[in-house]
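To start, I am sharing the structure in question, which I have written as structure tokens.
The complex is shown incomplete by one protein chain, all other protein chains being positioned as in the whole.
Chain IDs A and B follow the sequence of writing; residue 1 opens each chain.
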Amino acid sequence: MAEKTKSLDFIPRLLPPFELLAEGHRGCQGCGEALALRQVMKVAGPNTIICSATGCMEIITSPYPETAWRVPWIHVAFENAAAVAAGVEAGIKILQKRGRYREGRVNVIAIGGDGGTADIGLQALSGALERRHDFLYVCTDNEAYMNTGIQRSSSTPYGASTTTSPTGKESIGQQTPKKNLPKIVAAHDIPYLATACPSYPLDLMDKTRRALDTVGPTYLHVLSACPTGWRHAIDMAVEMGRLAVETGVFPLYEIVDGKLKLSIKMDKRKPVAEYMKPQGRFRHLKPEDIERIQQQVDEYYESLVYRAECDAGR
Amino acid sequence: MASDKPTWKEYPMAATIHQPGSATGQNTGDWRSERPIRHPEKCDKCGICWIFCPDAALFMNEEGFYEVDLYHCKGCGICVRECAKGAIEMVEEGE
Partner (left out) sequence: MGERTGLEVSLAVSEAVKLARVEAVAAYPITPQTHIVEELAQMVADGHLEAEFIMVESEHSAMSACCGTSAVGARTYTATASQGLALMHEMLFIASGLRLPIVMTIANRALSAPLSIWGDQSDVMAERDCGWIQVFAETGQDAFDLSVQMFKICEDKRVLLPGIVNIDGFTLSHVIEPLELESQEDIDAFLPPYEAQVILDPRKPVTIGPVGFPEIYTEIKMQQNQALLGSYEVVLEVWAEWEKKFGRAYKPVESYCAEDAEILINIAGAVSGTARVAIDRMREEGRKVGMIRPRLWRPYPFEDMRAAVKGAKGVAVVDRALSFGGPGGPIASELRSCLYPLAEKPVVASFIAGLGGRDVTIDDFYTIVAETEKIIETGYTDEYKMIGVRE
């Protein structure tokens, strides 16, 4: 038990008590995405406008007449959270110039799932980043199209079974590696991006703060465990996120003005099998599959360590 | 056929919702099959249960202990799993 608190050297009760993502939303029991957004909102505060893509977070928080949002929020479509946010940001800019909107910077945050970001929303995201709008994009990544029934996305990890990449005699499940969205975002040379996980709330919240304080486009990629889609126990979302980090499957890092900095450097990582075992979506994998995945994870993690060392030296 | 539902004129334009946080009226606590119960004597008020609740269903009382909002708690059990002191425990609903 004492081991767990090591990753949390802080006092949560000093964090802001307000809940801008209100209780009563219709998320599944133990939803990692809702937890992630709840933590983000504690940093963002009430001076925020949310532009949401269609997806789990949109559906569970806005069934008319119920809204879980205590900040202004707009949902337009699935693939355009970033484009809408670009419009909101630009609209406020011109209206403030003309004295038709109250003064002061407003946090404009676009939120989308992995589907709405890596796949159908990639164009809009790329455009908004390239045009250097002053906004934060938060991708809550539960690694599939969960809202519509667990179909694969380009963010589904290799070997995971989903309803459109099901495991079977002819298939291992997802046959291609997880699209590296932070890398794509980093290629736009934006001032700040980071990976985060709600299992590490202070880290996530620090990164949210840093992202919001940065003027220009910023990006947070948040791994959000999904008990329904990953097929693990409903009390395990935080543990799953923790294991994802501790095994190196989901490395935590920031890229600040092009320089990569690891958030936790782990010389010794837990074996990936420990992360995958509690999840039904990986149950079918054979030892050689897990070995292959272990190799891929190790390779990638080492490359990040190397990159971090190079960047530290620059 | 009389209906107590609003007419088309009575809905806000475009179904925009003007009451922030109106979701709090939803009794998501009804979803539970298990319920967390507290053991305050073991609690060190660290707040880990609170920061890990996806439903914001824990709140701090005047004494600084965290209570469960049973109207909204869905019984996922994350708080029980994450508590370092064993100060929360899941029991079957109805116990």
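By definition in this document, contacts are C-beta pairs under 8 Å (C-beta built on N, C-alpha and C of every residue); 3 or more make two chains touch, one makes a residue touch a chain.
Note that the coordinates shown come from a computational prediction; the quantities given were computed from them, not determined experimentally.
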item	value
Of A:I74, A:I172 or A:M266, the residue in touch with the unshown chain	A:I74
Options A:A85, A:I111 or A:L220, residue touching the unrepresented chain	A:A85
Contacts of subunit A with the absent chain, listed as residue ranges	46-49, 51, 58-59, 62-65, 67, 69-77, 79-80, 83-95, 97-98, 100-102, 106, 123-124, 126-127, 130-131
Interface with the unshown chain - residue positions in subunit B	5-9, 11, 13-18, 20
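To be clear about the criterion, only the chains that are shown with their structure count from here on.
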item	value
Centroid distance [mean C-alpha coordinates] between subunit B and subunit A, Å	23
For the subunit B and subunit A complex, residues of the former touching the latter	15, 17, 19-28, 31, 45-48, 50-57, 60, 64, 69, 72, 74-78, 80-82, 84-86, 90
Residues on subunit A engaged by subunit B in the complex (per definition of touch)	1-2, 4-5, 8, 11-13, 15, 17, 19, 21-27, 29-32, 34-35, 38-39, 61-62, 64-71, 198, 201, 227, 233-239
